[in-house]
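Structure incoming, see below.
With one protein chain held back, the other chains of the complex are shown just where they sit.
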Amino acid sequence: MDKKNKLGPGFDVPGKEIRYRDAFNNTLREELEYDKNVFIVGEDISGGFDKETKEPLDAWGGPFAATKGLVQDFGVNRIMDAPISEAGFVGAAIGAALTGLRPVVDLMYFDFTTIAFDQLLSNAAKSRYMFGGQTKVPLTLFARSGGGTGHAAQHSSAFYSILAHIPGLKVVVPSDAYSVKGLLSAAIRDDDPVFVVNDKKVINMTSFVPDENYQIELGKGRYLKRGEDITLVGMSYSSVVCLEASEKLEKLGISAEVVDLLSVSPLDHEIIIESVKKTNRIVIVDEDNPIASIASEVAAIVSDKAFDYLDAPVKRVTAPHTPVPYSKGLEDVYVPDSNDVVSTVKSILGN
Amino acid sequence: MDKKNKLGPGFDVPGKEIRYRDAFNNTLREELEYDKNVFIVGEDISGGFDKETKEPLDAWGGPFAATKGLVQDFGVNRIMDAPISEAGFVGAAIGAALTGLRPVVDLMYFDFTTIAFDQLLSNAAKSRYMFGGQTKVPLTLFARSGGGTGHAAQHSSAFYSILAHIPGLKVVVPSDAYSVKGLLSAAIRDDDPVFVVNDKKVINMTSFVPDENYQIELGKGRYLKRGEDITLVGMSYSSVVCLEASEKLEKLGISAEVVDLLSVSPLDHEIIIESVKKTNRIVIVDEDNPIASIASEVAAIVSDKAFDYLDAPVKRVTAPHTPVPYSKGLEDVYVPDSNDVVSTVKSILGN
Amino acid sequence: MINEEKLIWMYQTMYRIRLFEESMLEQTFKGNSMGVTHPSDGQEAVPTGICAHLTDKDWIGSTHRGHGHCIAKGLETDKMMAEIMGKFTGNCKGKGGSMHIADFSKGMLGANAIVGASIPLAVGAALTAKYQGKEKESIGVAFFGDGASSQGVLHESMNLASIWKLPVIFACENNQYAEATPSWYAVSVEDIADRAASYNIPGVVVDGMDVFEVYEAAGEAVKRAREGKGPTLLELKTYRYHGHFHADQTEKYRKIEEEKAWRKRDCILSFEKKVTDQKLISKTKLLSIRKEIEEEIGKAVDFGLSSPLPPEETLYDDVYVNYPNDLRGLR
Partner (left out) sequence: MINEEKLIWMYQTMYRIRLFEESMLEQTFKGNSMGVTHPSDGQEAVPTGICAHLTDKDWIGSTHRGHGHCIAKGLETDKMMAEIMGKFTGNCKGKGGSMHIADFSKGMLGANAIVGASIPLAVGAALTAKYQGKEKESIGVAFFGDGASSQGVLHESMNLASIWKLPVIFACENNQYAEATPSWYAVSVEDIADRAASYNIPGVVVDGMDVFEVYEAAGEAVKRAREGKGPTLLELKTYRYHGHFHADQTEKYRKIEEEKAWRKRDCILSFEKKVTDQKLISKTKLLSIRKEIEEEIGKAVDFGLSSPLPPEETLYDDVYVNYPNDLRGLR
């Protein structure tokens, strides 16, 4: 899995090629240092306590070691291990956000969002509005999404479309180490609730990451590749898929432009429309299930706002409308891959 | 509110003009009689017990009196009042469905779906699939959705798009007394989990309902009005809005065809495409929030499957990307109305 | 002994709540409020006795039946009345209404219409206090009902608060009913306070009709919280005089004798008897307080009625602090 991920921008600044997970961990550390009101809460984010001394052991350092090493330096008040009660501690984090702190919640697997769903939708997303702007909710949540790792139906969900649907929430879907650093930092400093979705397939990939601290503006996508014949829109791991597909397409003489959304709420309408105005064709690639998804949303936007520029049907390449299967063979078919993208592109280019 | 709703088909069979809520109550009664494995569970669905005799009082007969009178005839085993613990009793209903019963759950306000969301998404929707088809989940849920009644942000949600997004669930959105009877009966007899969304604005409207028992096939939309110039797609209350808009448009010399989706998962692709192939234009009207919604999905479908027939940008008329406000003046703006539809239609017809 | 100033505050507060609810109901029936309203008259002693120990730096979480909590926490009745009438001058600019009145400047985290959902918010406020080392001056109180006691999030919140030793009070107002459902039906234990044992915290049954008892029990709990000793569960046995919501008919599910028995122990009447019997406050003083409050509530109603509705464009305000996309949706 540790394959090189070429999504980084290759800045002319000091930096290094690191894994997404390490960029994530580094950024948490930077934000904890930056603002003393930032704290992290989640299950096993330090992981274990000595029976006698009651000291934290950092045995797990969080699922996928996202918080490894932090409890030693920041202590148990800022790296809070929680019992398995997602609704309770997400609710408590919202309460803390409403009263002056900047909580960061590790929800472990994205699937567990469902248990805290009421707190997210009814409290985090609505408080500011229903209280007439009296308060803000500077809450960040993160979790791991996606299929392809044998985790089966209840540990592989990628329903960020559901979160993006909810007014009051923001949702970002980084696709590489570079973007997760900038988006996570921006999310934690943002005054609205932001969900950072980490696809399991990208967290071990590496890309160039500047040493300096930086934020990526929430709601801005980026071009991963410029092209002329077709726009491929990806998000999170599907951006990796789009890039791979664009290379295959190049060999077929097809020049694809790749747009990486980075955020799904807010959503960068401009970059999508700009690209489609040039290429006149679009394929949206999304690992989420298809119905009422971000892929649907992007299709709806272009069929409204770029209608006059479209020369071909708007195509989506998504996961099927099924839960995620366990068996490897099936799971590989489940997750959209570059071959799916290439054949869809060929179908609308009439090849 | 008790205004006449003209959505009924006007069968040449015995029947009468009744309110949506009465059709709903009658259908529950019929289904309880039809199958002894059908039972209903929810908060206050009978409502109250005598302190001395412990007998049910039917004081509430359910929110909006949906279950009024049923406990007298079917008893507390089949009309089960539940404590306020949506995750618990929805989970128990799923367990009952897995072991041979046909539970019907009253979730009161649609908003409370969030509390039982994990049980719905992780258990109800996935059991059949992740257990390799060993079981079925003949569960029906219903709740009241929608703004316009002064219930404010936490009692007015209409996020059926979120449910439709989930593989394994079915979602129906009746728009009148006729359709709720047929859809509710079909839902209860269906072997998959089905969510019946009752918009608060339609439940007091009346329409013609045949006396006989009938089912409306899940996943089939219907034409409420035939027209030539533009397709208006509605669901639940927005179908009422579309019909009203079509009448206004008629006066402007614009002939609108109105498609009422009835189900949003499964979704009737054929009727949408068929209509657009004829009218070459479409406006989708949806009270749900816009991002990654059913409105987006319909737009995505036509911009793929009916692309060559489209003569104008695909337009959505939806609620804003905000929670539902309390104050009447704001709420009236929040809910899409026929004027919004008319002006959108005029914009794409170049009037 | 409670000093006179506090006694007067208690009386003012209870009577203010009583009158507010009665006027509010009147306005609701006149069609001057939207949606549903849930009056809390009968239960006045609970928020009064508890909030008597709190300052603006303490936080409370509330419910659909939140007017009493708001008033006891110091919110202005005119803004509240305006909010319930959906006016722009209301606490939430008309966006929230009866079920979502909030005032963060007063330590009022907002009423919440999802039963149980505000409980962890109060825990979070207590977490902030502890995190900032300010438990002495800032604690959290979660108000919730007997019905809410069946929600899982209460269990989670009490467990969290206990293991993290948070300065929070779980104040369960057992008014015997959740909508029409009696607590003897829905709650599997005689006294909800006994569930405190499950979390290794104190649990106290309190007569919620007696503001002095509430004041005393709450005092203990508040002290414990401020001293960093962790949470307490209080169960306050009380009664709502009116229906679940404005249009609810109580005679369908409870006996009038039952209501009468509770009304005999009315918190305002028994307060009056006690303070006059013990010559702590004079009858004249009580009367003059009543008059003041009556005037205040009258003005609050006028303020609400004469205030403007929110401008249409405010529909799109305050969803986010900052969001680049157009929120107007698609029309």
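Some points to look at:
Residue numbering begins at 1 within each chain, and the chains themselves are lettered A, B and C in the order written.
The rule is short, and it goes like this: contacts are C-beta pairs under 8 Å (C-beta built on N, C-alpha and C of every residue); 3 or more make two chains touch, one makes a residue touch a chain.
Treat the numbers as computed from the prediction; the structure is a model and nothing was measured.
In terms of the touch definition stated at the top, the absent chain reaches A, B, C within the entire complex. From the set A:28, A:121 or A:295, the residue in touch with the chain omitted from the display is A:295, counting the whole complex.
In the complete assembly, the contact with the undisplayed chain comes from B:85, out of B:26, B:67, B:85 or B:275. Within the full complex, the residue among A:25, A:67, A:99 or A:154 touching the omitted chain is A:154.
Residues of chain B in contact with the chain left out of this view: 39, 77, 80, 82-83, 85, 87-101, 103, 118-119, 122-123, 127-136, 167-168, 170, 190-192, 219, 265-267, 269, 304. Residues of chain A in contact with the chain left out of this view: 43-44, 47-49, 51, 57, 59-60, 81-85, 87-88, 111-112, 114-115, 149-155, 289-290, 295, 315-323, 325-331, 333-334, 336, 340, 343-344. Of the residues in chain C, those that touch the hidden partner chain are 150-156, 158-159, 162-163, 185-190, 194-195, 197-201.
Criterion: only the chains that are shown with their structure count from here on.
Inter-chain spacing, taken between the CA centroids of chain A and chain C, is 40 Å. Note on chain placement: the centre of chain A and the centre of chain B lie 32 Å apart, centres being C-alpha means. Centre-to-centre spacing of chain B and chain C amounts to 35 Å, using the average Cα coordinate of each chain.
Multi-chain contact residues of chain C (touching two or more other chains): 92, 94-96, 100, 112, 114, 152, 319, 325, 327, 330. Looking at chain A, one finds that residues 118, 122, 129-130, 167-168, 265, 267, 304 touch two or more other chains.
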